[in-house]
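Selected chains only, in their assembly positions.
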């Protein structure tokens, strides 16, 4: 497996975990953290990362397409979390999303069969 | 929820189930049924259907994008299964994939936020 795909799988699994931890944190905080649209965007990112990691690990020819969707879910989630950048957990989440977005964009554009 | 989205969720959950049953069947048959590329395409379809159903049920704004990927996974899986159309299980699987493909294409093209 190519080195950049290994890195992208790492980033997807890390982003999956950080976003799911952040959902738990947001429920505990309540208020704007627990707003339905905020949780929905975090959940989109959790699911997209899980799916993309799975397609890459299995060596699917469609991984370029799932990485494309994942990059967009990460971009939206990072933008959302950056609005609360004075909050350490949200900042951590935004950074995981940006890392995952970058490698997923790379995988999406390099996958010839996608 | 709009009627056509309800139908698409039904089709995704049905296609998920039929493809996963078909993987089990293919392992038991062995030979060309259990060829790595054949199983991989079925597994792509299982995962894509699960993800799309999840995005639609949660009311995600990104469901148009996951349905786009799912339509493509279903199209590939149906084409693959139709090569063994003299086999009842493969025929059943191809039909579930075609139904799911059609409604996913519809969802993908009608989702303005996708």
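Letters are used for the chains, namely A and B, taken in the order the chains are written, and counting of residues starts over at 1 for each.
Note that a residue touches a chain if its C-beta (ideal position, glycine included) is under 8 Å from a C-beta of that chain, and two chains touch if they have at least 3 such contacts.
It should be emphasised that the depicted structure is a prediction, and the values quoted were computed from it without experimental measurement.
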Assembly check, 2 identical chains modelled here, expected copies in whole complex 4
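Here, only the chains that are shown with their structure count from here on.
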Seen from subunit B, its contact residues with subunit A in the complex are 40, 43-44, 47-48, 51, 54-55, 58-62, 65-66, 69, 72-73, 76
